[in-house]
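Every protein chain of the complex appears in place save one, which is left out.
Coming up: subunit A.
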Amino acid sequence: MDSPAQNTSLQRLQNVEKRIVRVLDLAGGVMDELANPTGPRKEFINNHCREFMKMIKDIQVTLRDEIKSACEYRPFEKCDYSSRISNEICCRKLEYVLSQLEAMKQTVDEYQGEGTI
């Protein structure tokens, strides 16, 4: 099941993919066991099949939830390109002010360093 750390939609879907891999692996394991020349071990097969069914159910539940919640997404609703430019300009201003302050500090340091008035 989903642990608390997997709280984004993408993470949940990636989890589904991982489960599909696991399910394939289980199927392969069952087939290998059935191909056992001494005969398949019943416990092994039961455990694998139980886990297989559980995983399939998890996958179904997660996909259903994700499909339902995916309908609420509306792309490009709040485009922030304009404020992005504002921020870039602000950044440049800050850099500029910092460079001015740096120059002032240098002047002050040189002034004090020379030990004059």
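Just so we're on the same page, a residue touches a chain if its C-beta (ideal position, glycine included) is under 8 Å from a C-beta of that chain, and two chains touch if they have at least 3 such contacts; residues count from 1.
What we mean here is this: contacts and distances are computed from a predicted model.
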item	value
Among "Calcineurin like EF-hand protein 2", "Glycosylphosphatidylinositol anchor attachment 1 protein isoform X1", "RNA polymerase II transcription mediator" or "Centromere protein I", UniProt-listed name of the chain not shown	"RNA polymerase II transcription mediator"
Subunit A residues touching the omitted chain (full complex)	10, 14, 17-18, 20-22, 24-25, 27-32, 34-35, 37, 75-76, 79-82, 84-86, 89, 92-93, 96, 107, 111, 114, 116-117
